[in-house]
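Right, chain A next:
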Amino acid sequence: MSEPYLIGDCMTGGYGKGPDILHDCTIAVNRGEIAVIVGPNGAGKSTAMKAVFGMLNVRGGSVRLDGEDITALSPQDRVIKGMGFVPQNQNIFTSLTVEENLEMGAFIRTDDIRETMEQIYHLFPILKDKRYQAAGELSGGQRQQVAVGRALMTQPKVLMLDEPTAGVSPIVMDELFDRIIEVARTGIPILMVEQNARQALEIADKGYVLVQGRNAFTGTGKELLADPEVRKSFLGG
Partner candidate 1 sequence: MDFLNAIVALTNYVMIPAVAYGSQLALGALGVTLIYGVLRFSNFAHGDTMAFGTMVTILVTWWMQSMGINFGVLPTALLALPFGILGSMGLLLFTDRVVYKFYREQKAKPVIFVMVSLGVMFMMNGLVRFIIGPGDQRFSDGERFIISARDFKAMTGLREGLAFKTSQGITVITAVVVVIALFWFLNRTRTGKSMRAYSDNEDLALLSGINPERVVMYTWMIVAGLATIAGVLYGLDKSFKPFTYFQLLLPIFASAIVGGLGNPLGAIAGGFIIAFSEVSITYAWKKVLGYLMPENLQPDSLVQLLSTDYKYAVSFGILLIVLLFKPTGLFKGKSV
Partner candidate 2 sequence: MSETVKHSLMFAFVGLLIILDGTTSYGIFSGTWNSALGILNMGLVSAIMALGVNLQWGFAGLFNIGIMGFTALGGLAVVLVTSAPTPGAWSEGGIGIIMALVLGAMTVVAAVMITKKMPPGKKRMLILGAVLIGGFFAYRAIFDPAVSGVEAINPALLGSLGGLGLPVLLAWPAGGLLAAGAAWLIGKTALGLRSDYLAIATLGIAEIIIAVMKNEDWLARGVKNVVGLPRPMRKEIVLQEDPGFLETVASLGLDPVTASTLYVKISYSLLFTAVLLALLWMAQMGLKSPWGRMMRAIRDNEVAAEAMGKDVTRRHLQIFVLGSAICGIAGAMMTTLDGQLTPGTYNPLRFTFLIWVMVVVGGSGNNFGSVLGGIFIWFFWIKVEPMGAGLINIITSGMAEDSALKAHLLESTAHMRLFTMGLILLLVLRFSPRGLIPEK
């Protein structure tokens, strides 16, 4: 089996000098695929993703991007390496306009960003209509689109989403998932943490079920959906 594009391999660690939250946890995503991390509350889903992005102390294991060991890099440097990250909360600049949000997303780029911006407006047409509005004035779903758009502005080689559908209505959630699939179709691998396990696994190529910071089940989205154990414990039957 070839090495996945991005892999957090056997990660053990926690925040600062605090206790370990992750234990030997492995998360990976292949080129052109969507990988989803699911699990009960407090299972360390977001923590695992933050570990991959370098936001906590990984004391054991390693993180590799395209075969290169990036365990020691800061989040900022990982952005430069081509990782896009959308945090769960406070993921937009509320007082800046939509367009300024996108511009700031592309801050590290020195080339012409207009084409990327057009692509994003194409992907999220509503943002084009609201480009001069302050992002903080938008609805929840639209804010998430801004957040994803902002992360896409660096033309990342992999996109990481931390609970993109938290706090939005089911209809908006479906729409967001559609958009995420569209992003994936453009060839960007996506690693995503989701609370709504069933819907997420439906669109996932690969699923990771975490329990207490450890890998409990791993498989393709379909496999996990079909697994009676997973269904019983996490999908409500």
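Keep this in mind: a contact is a pair of C-beta atoms (placed from the backbone, for glycine too) under 8 Å apart; a residue touches a chain by one contact, two chains touch by 3 or more; residues count from 1.
On how the list was made: all candidates are chains of the complex that A comes from, given by their letters.
Because the structure is predicted, anything quoted here is derived from the model rather than measured.
Enquirer: Need the partner of chain A in this complex, chosen from 1 or 2. Which is it?
Expert: The candidate that touches chain A in this complex is 1.
Enquirer: Give the list of chain A residues in touch with candidate 1 in this complex.
Expert: Residues of chain A touching candidate 1: 75-76, 79-80, 85, 87, 90-96, 100, 103-105, 107-108, 150, 154.
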